[in-house]
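With one protein chain removed, the remaining protein chains of the complex are shown where they sit.
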Amino acid sequence: MAQISIGSTLHYEVREPTLFLFKIAAAVTPHQSISNEVLTFEPSLDVEQCQVGEDGNRMHRAIVQPCNLTVRYAALADMSPEIERTGEVAEADLANVPAEVLTYMNPSRYCESDLLARFAFEEFGHLERGYLRVQAITDWVFEHLDYVPGSTSATTTATEVLLKREGVCRDYAHLAISLCRGVGIPARYVSGYAVDLTPPDFHGFMEAYLDGQWYLFDPTRLASTSGLVRIGLGRDAADVAFATLTGSAMLLDKQVWASNSKSTQNPNKTPAVSIA
Amino acid sequence: MAQISIGSTLHYEVREPTLFLFKIAAAVTPHQSISNEVLTFEPSLDVEQCQVGEDGNRMHRAIVQPCNLTVRYAALADMSPEIERTGEVAEADLANVPAEVLTYMNPSRYCESDLLARFAFEEFGHLERGYLRVQAITDWVFEHLDYVPGSTSATTTATEVLLKREGVCRDYAHLAISLCRGVGIPARYVSGYAVDLTPPDFHGFMEAYLDGQWYLFDPTRLASTSGLVRIGLGRDAADVAFATLTGSAMLLDKQVWASNSKSTQNPNKTPAVSIA
Amino acid sequence: MAQISIGSTLHYEVREPTLFLFKIAAAVTPHQSISNEVLTFEPSLDVEQCQVGEDGNRMHRAIVQPCNLTVRYAALADMSPEIERTGEVAEADLANVPAEVLTYMNPSRYCESDLLARFAFEEFGHLERGYLRVQAITDWVFEHLDYVPGSTSATTTATEVLLKREGVCRDYAHLAISLCRGVGIPARYVSGYAVDLTPPDFHGFMEAYLDGQWYLFDPTRLASTSGLVRIGLGRDAADVAFATLTGSAMLLDKQVWASNSKSTQNPNKTPAVSIA
Partner (left out) sequence: MAQISIGSTLHYEVREPTLFLFKIAAAVTPHQSISNEVLTFEPSLDVEQCQVGEDGNRMHRAIVQPCNLTVRYAALADMSPEIERTGEVAEADLANVPAEVLTYMNPSRYCESDLLARFAFEEFGHLERGYLRVQAITDWVFEHLDYVPGSTSATTTATEVLLKREGVCRDYAHLAISLCRGVGIPARYVSGYAVDLTPPDFHGFMEAYLDGQWYLFDPTRLASTSGLVRIGLGRDAADVAFATLTGSAMLLDKQVWASNSKSTQNPNKTPAVSIA
């Protein structure tokens, strides 16, 4: 079992009364337990914690008056991923997957799998169905994109990324998710903390639904899947922005970190199963 | 209370083993009770009924071998909408709405509210907040679009519709939903049956979340809100296609109907509240 | 030398005074001489013939009052294409090509070569430079697209076609043109008549600028290059629509034909050089 120390600090200049929705707290799941959690707001605020959906997503909501706001989050995440021989994992049969999973077959704002289905089918339709097909998709994404900070914007979609061939973590994930859905594999977006990410920031990666459960992939290869701590799940990045504002505030500074604080078991094995 | 007789018949030529997901059965909700329901498949099939999410959406799933498939659905829907003086309904405060509702603020595949926020704000940002603002948005959509069957496709999005200024019911709904989200009003897509729709077909309309509940709108004005029977809810049409196929089958014929079978009360009042 | 008999008949219901720009008359070029040309309008009209640009494009312009308009065009085109051993043709050096040719390196409305440059470079950048590289591009387009009448619209662009993988002749040409420009080869759109096209219609194809001149390609393979008669040249289909209307008129019927009327020489050789 690995323990990961995570945290983030956000500084805002709030210019008028502004509603903040923060998605920065790690999810609590069967494979990810959270302890020593601290979330502070300075100046102090009434903050409501909400559970969004059934997947452990947490959101903190607050109305903030004009001020210089500092948000500090820190926690320890104890990870107990299942370890599997992933090469042998088959794809799920859509005739049997839970109805909720089918939602992740639908195209979404930044993952236009309807537009990319034909491309996905031509590139990956002939591959043997299973974990290795998703691996082939994420490999393709890794090999065909350049990681270029600043090359894309908050409204860039998977089809644009496919043509531009560059982007950042969210773009890699969006394209891989779209291609998975395009060949009939449910896929979803995960935001989180990543150990030793360079430069440090919130990270975006993905999960694909295979034989009975969700499996974790990071098409950027910027982090080991054993170093990923989940914040939120969604159809794409639209669902899990670390902060959504209604009002007027400017982000002055953002610090994010994640590091292994202990790792007492299976240090060499890479967990493949969802941390959901 | 009104009773509406609804139904649909679908004929497919199934060419290879194909997975069908049907979303044609009316939802069961506090305001919509369903009786005399019949769903038959010919040839007969093992069909699984699923509940998707918490909103009453139903889905029927079946694997169909090559054949000529006929699906017949019929039911009576007893509608008991609340009647309100809608002109006085205020908008919800996003600081207080349930977390699930906030999901319907996010941009989705066919409702790019992120791209349309600026436009929405300039056109509708200055209006008094409340039911009448949503009415102004749906009026604007009605007045600026032409209803032209065949003018759009299954992948047409709200931004395209805003420029083309034409479309069908789903396009009207997508644009109105996007504009609502753009000014800070949660909005979602509803598929359903509509009394006396011409030409008869499945219908698409929308709901906006106002003071504590969802309110129903049909930007096409093709049907009275009192004649709408809900099948499914979603972020946009991507979530509630009447049939999703994996395999190969051709839709040969589709018949859809809805008519008032009795109406014993409040015949002149238009229900405004969600039938969720 | 081959002689091709070409023609077209257009019927319009003109509902209000309407300005028509017709581009249906074959171009007169060093390799294409036109005889027995007849262009009639019924009812009779004042029609102005314009020469557009320096490439032989002709346009007929008329203001038409409300009526049932019939336009008939017929001509004989004597084709004297140069025959070359195309496999040995090199690409032009952009440092030396005439400045006018460089215009056809720019992205245009339906050929977003700026967006497709990266894709083009990855797919075709490593190929040996020359006629065979353009051949490889048009082969790729032929092999990856399905010819599906009605699958695209008048506003469909090359990037959409690349994703959809279907279209008609103009879409094939737009994609091939974009990919050529993307790897540094000037390319332009040609509208024309095509011998024995099925179904009969105006045709769209392309030319690429190679070693000192323009070479003809038809990515659809629907017609032999020896059966192509040029009407107009442009950056893409936006420049050579067979009819552009300002006013209100409905096209009721369109008939287009082209057939070999004699062929006395080189019947088995395929001309490759531009008919410009």
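Residue numbering begins at 1 within each chain, and the chains themselves are lettered A, B and C in the order written.
Keep in mind that, in the parts below, a residue touches a chain if its C-beta (ideal position, glycine included) is under 8 Å from a C-beta of that chain, and two chains touch if they have at least 3 such contacts.
Quantities reported herein were computed from a predicted structural model and do not represent experimental measurements.
For the chain that is not shown, the touched chains among those present are B, C, taking the whole complex. Note on the undisplayed chain: of the listed residues C:40, C:65 or C:246, the one touching it is C:246. Listed residues B:82, B:122 or B:196: the one in touch with the omitted chain is B:122. In the complete assembly, the contact with the undisplayed chain comes from C:114, out of C:13, C:42, C:114 or C:146. Interface residues of chain C facing the missing partner chain: 19, 21, 50-53, 59, 61, 63, 94-95, 99-100, 102-103, 105-109, 112, 114-115, 154-155, 184, 235, 238-239, 244, 246.
Residues of chain B in touch with the missing chain: 115-116, 118-119, 122, 144, 159, 162-166.
We adopt the following convention: only the chains that are shown with their structure count from here on.
Contacts between chains trace an open chain of neighbours here, each touching only the next in line. Superposing chain A on chain B by their CA atoms means rotating through 180 degrees, a value rounded to the nearest 5. One inter-chain figure worth recording: chain A and chain C are separated by 48 Å, centre to centre, where each centre is the mean of the chain's CA atoms. Here the CA centre of chain A is 30 Å from the CA centre of chain B.
Residue positions of chain A with contacts to 2 or more other chains are 115.
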